[in-house]
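Structure incoming, see below.
Complex shown without one protein chain; remaining protein chains in place.
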Amino acid sequence: MRLRFDDSVEATRQEFREWLAANRPSVEEMAADPAVSTGHAPDWARRWTRAMFDAGWLVPGWPPELGGRGAGPIETFVVLEELAAAHVPRTTNVQGLGIVAPSIVDYGTPEQVRDHALPILRGELTACLGMSEPDAGSDLASLSTRAVLEGDEDTGEWVIDGQKVWTSGANYADFCFLFCRTEPDEPKHRGISILLVPMDAPGITVRPLPEIVHPDEPDLNEVFLDGVRVPAASLVGRRGDGWAMANGSLAHERGMVWVSAVMGLEEALGSLVAGAPAHLAAMGPHERALAVDQIVQIAIDTQAARCLGQRGFAKLARGGSAPEQALMKLYASDCRQRVARIAADVQGADSLELGSVPNDGHQAVDEPRGTWMEQWFHSFANTISAGTSEIQRNIVAERVLGLPRG
Amino acid sequence: MRLRFDDSVEATRQEFREWLAANRPSVEEMAADPAVSTGHAPDWARRWTRAMFDAGWLVPGWPPELGGRGAGPIETFVVLEELAAAHVPRTTNVQGLGIVAPSIVDYGTPEQVRDHALPILRGELTACLGMSEPDAGSDLASLSTRAVLEGDEDTGEWVIDGQKVWTSGANYADFCFLFCRTEPDEPKHRGISILLVPMDAPGITVRPLPEIVHPDEPDLNEVFLDGVRVPAASLVGRRGDGWAMANGSLAHERGMVWVSAVMGLEEALGSLVAGAPAHLAAMGPHERALAVDQIVQIAIDTQAARCLGQRGFAKLARGGSAPEQALMKLYASDCRQRVARIAADVQGADSLELGSVPNDGHQAVDEPRGTWMEQWFHSFANTISAGTSEIQRNIVAERVLGLPRG
Amino acid sequence: MDLEFTDDQLELRDAARQVLAGACPPSLVRSLYEGTGSPEELWKVIRELDWPALGLPEEHGGLGLGFVEVGILVEELGRVAAPSPLLATVTQFAAAVRGSGSSFALGDVASGRRTGTLALADDGRWDPTRPPVRAESEGSGYRLTGRVTHVLDGDTADEVAVVVGTDRGPGVVAVPGSEVVASRQTTVDPTVPLATLEFDGVAVPTERVLLAPGAPGAADAIARIVDEATVAIVLSTVATCRAIFEATVEYAKVRHQFGRPIGSFQAVKHRLADCFLAVERAGALGWFAALTVAEDDPRRPVAVAMAKAAAADCAQLLSRDGLQLHGGIGFTWEYDLHFLLKRAVTGDLLFGGGAFHRSRVAAMLGLADDGEAQ
Partner (left out) sequence: MDLEFTDDQLELRDAARQVLAGACPPSLVRSLYEGTGSPEELWKVIRELDWPALGLPEEHGGLGLGFVEVGILVEELGRVAAPSPLLATVTQFAAAVRGSGSSFALGDVASGRRTGTLALADDGRWDPTRPPVRAESEGSGYRLTGRVTHVLDGDTADEVAVVVGTDRGPGVVAVPGSEVVASRQTTVDPTVPLATLEFDGVAVPTERVLLAPGAPGAADAIARIVDEATVAIVLSTVATCRAIFEATVEYAKVRHQFGRPIGSFQAVKHRLADCFLAVERAGALGWFAALTVAEDDPRRPVAVAMAKAAAADCAQLLSRDGLQLHGGIGFTWEYDLHFLLKRAVTGDLLFGGGAFHRSRVAAMLGLADDGEAQ
């Protein structure tokens, strides 16, 4: 246990910090053309991804040909930390860089890496993740979008029919990392495969689902697939292994996903603390103390999220297990929701105003943005998606605490 | 809707208030010989019950021969309210007067009323309620204490074997209202009967279970029954109807059980508000505001409990249904727990002291008493017994909200 | 204390609910959200039913019923997130007129010819002891200067009752909407239109002085007016929360995951039981507070502050759990749930949030530090 990193890590931090200052997208260009969907990469974002890739900072732990530099997890952490401090997004295509590209690298063929993963990493393509369905939300293994192989496994075609929903970024993405049922006779967890599907393929209809805040910039979509045909070679990994890969994909960088969540939380707390005094001054002493205490409590939570994340990270970095990591999504998304509501309450009725905070493009689209009340509403995307907070608690109780299934 | 009762109700209140002032047990005699178990009736309590019975105030809604005066529910409410205001317990044998006697009146034979119910009502006997078993706590219908009838239904004897646990007052009570399985071949809810069993019957062993606070004055007991024999005529109601009667018994005075809970809460809040200023004065302004806010919140809860109780009561008194009554046990016991912990927190580390509040006998033994921290520990008796708060939430969700069983 | 409705009151409630099911469907609410509709037709229906007159005295064209009956209408409007000038007109403007001991314009209110509202908020704080508009004597009338925020229907109301501060103490005056510079605020819930009003030397003739500054008991009268308006917000907000609750219970019964209704999961059950408690708790406190207004009971200030604090708790819980338990569908613009969520969030904060009202309770219980706002 100790508070400081090795000097070599701090040297990497310094190197990246200098590179970042020289190469980052400017505040003005991000604000002028912010991403409006997680499948959307504005020109500055494409250039930025390419610059990160070329310099080996995009995925530092990977080899140079994949946009990295063979760095250790602590160096990667430091890079993420510096990006957050500089208010520069690592990517606007969160699922593409965070889940799709790593999954293709792990499970795909060399051609899939060449044609799909690398273009994501070079900022040339964006990808979306086709998982949830109307009757398979938290219960993903029940998905029913079906793909049937016509012809053989080399030259045939998959024919896909079904419907996805809550597909982030599908309205802008170039291709979809699509979970389909290919083995209808197998048990439900063993019948799912993954296909790479161009979003401009005939038979695909994307219907954006405006959200309860920022309805003019929808990120979630319904995706209808009606006899969509893709080559047999679009299969990622083995048939029927989709569920296992999904758990692998979603767990990807599991030691790291907390970083952006915690740093988003820290940024939100910083804004809250900076903006609070003007509102606190208008309150009587009793109400002010209560408001301050809410801020203090979320400040403690923020610090705790940071410490919990780093504690688990240290265990994983040493090759151990880190049961507390299972709590991080639950905790961070709950804190992110509370910080927004606390901040809104501190503003009082003024928090009811909409649209007064412009999108400056420094955050990924799936992070809460806008006014505090808008952020609060938006934050439910995180407590609902990719396993609601209820499901997360079940997972913790069963997998970590070893409680029996109900 | 209106705030005030009819003049006739207020006249009854005044009449009772005057009678109470003239006939109540004195503060000194209660404090000199407080009840130490819910099966324990000190001499003053026996005299007091008899006086209430004779004057028709004990169960105002019953006819005079049963200790009442044929009063309406609102008059009964007013009597309970005045008792609480005067800090006089209605009885020390809570289960006897509240559940056993009414159940015998409802379901028993005239002989059982004469020999068991009336003696309770006249302060001559005390009774305990034998329900929970080691493997049948929240899941009462699983109880396994067995009674077998030897001989016929008129002249035979029930032979009882088994074990009860958490039996309040069994260490002092004269008899037990015992739930046993008499029809082992019936479905579990239909195989239970109720027997009246003298606690001095051969084969009964009572082992008090000291509690985590006030261990010197145990109220809960294990009761072992080993070949205990009682006459066939000890059966209350019909064979196999025990579960149905239990639901009837526990629901007895269901429009009224909230009254003592709410008044206990109001008394606790009153003590908290009265005692708080000395502790608040030592705090800094911020900590003080937080402590005050805790008090305010529990004050709001207390007021809400009163309003909720009275709202449901008004509906029931008109013959309607009152779904909010199902919340009252849950809410009142939760509030009673919180008021104690809030009060302890306001005292700070001083709350760790034990034994500094003598038992003045004005409360029933099953109500939290002693220091605030002792009260807090004691309060779990209410959130655990007679259906834990978890079970209560299930009941509300399923029976009131109509949600499907899991 | 009898907190249950009489048969007549139950009948009124059922009738109102039936009317609104027809006259205020979710599509009307949606049309306001999408900028394509107006509350005019609904207001016409409400006027034809004499709802504006319901709680006003017969001598002014009213039906002579009480605040409980008005509260029943307020609840029913809140249940369906109805856009309507009734709330501000009856529970704010008419309350201000009557609470001032005046009968100004009550006939027109009763007939539905004039709408009104109450202006008090200073940058989102409703403190009757510190009104943001100053009144300077001018002849036998006054001249007003100041800026008020969050005035309900502030850009459309015919009459604005303004709580004013003077050197002699607070008072209440009525200003025609046409003489006020109003800017509509862009807020989360278009069914609760809020506006900022600027008073830049507006002249108030003597006949429009409802409660003369410096009159004996003026501060108490104003406190009572604000309490009445606050209780109405409570009843409306809790009714909205109850609608969220009912929608969520129904959704939990029909939405299946893992092969069973989500309402069969114990965690969902327990959250809904807690939501039920929050709604019943706030409802019971709300109606107790309403009764103290109706009967002018001295427990009113504490009861109202407690009720608003409980309504805030309820709105916070139901907006959160209602949205969370609906999952993704509740997060979409197309689904109607968000009308209720946004209405609940608005009601939480209008006329002061939970912490503000708890600070009032603290002061009234004698527990707050000196210098606390009452």
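Letters are used for the chains, namely A, B and C, taken in the order the chains are written, and counting of residues starts over at 1 for each.
In this text, a residue touches a chain if its C-beta (ideal position, glycine included) is under 8 Å from a C-beta of that chain, and two chains touch if they have at least 3 such contacts.
What you are looking at is a predicted structure, and each value in this text was computed from that prediction instead of being measured.
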Q) Touched by the hidden chain, which of the shown chains? A) A, B, C
Q: With the full complex in mind, choose from A:I160, A:V223 or A:L308 the residue touching the hidden chain.
A: A:L308
Q) Looking at the whole complex, which of B:E211, B:D241, B:D360 or B:E398 touches the chain that is not displayed? A) B:E211
Q | Hidden partner interface residues of subunit B, rising order | A | 132, 135, 137-139, 142, 165-166, 209-212, 215, 220, 282-287, 290-291, 337, 341, 345, 347-355, 373, 377, 380-381, 383-385, 388-390, 393, 406
Q: Identify the residues of subunit A touching the omitted chain, counting contacts across the whole complex.
A: 1-5, 273, 276-277, 280, 285, 288-289, 292-293, 295-297, 299-301, 303-304, 307-308, 310-311, 314-315, 318, 320, 324, 327, 330-331, 390, 392-394, 396-398, 400-406
**Q.** Residues of subunit C (touch criterion as defined above) contacting the omitted chain
**A.** 265-267, 269-270
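As a convention for this text, only the chains that are shown with their structure count from here on.
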Q.
Using only alpha carbons, which chain's centroid is the nearest to the whole structure's centroid?
A. C
Q) Between subunit B and subunit C, what is the gap in Å from one C-alpha centre to the other? A) 41
**Q.** Whole-Å separation of chain centres (CA-atom averages), subunit A against subunit B
**A.** 54
**Q.** Residues of subunit B touching at least two other chains
**A.** 285, 288-289, 292-293, 406
**Q.** Two or more partner chains touched - positions in subunit C
**A.** 265-266, 268, 355, 358, 362, 368-369
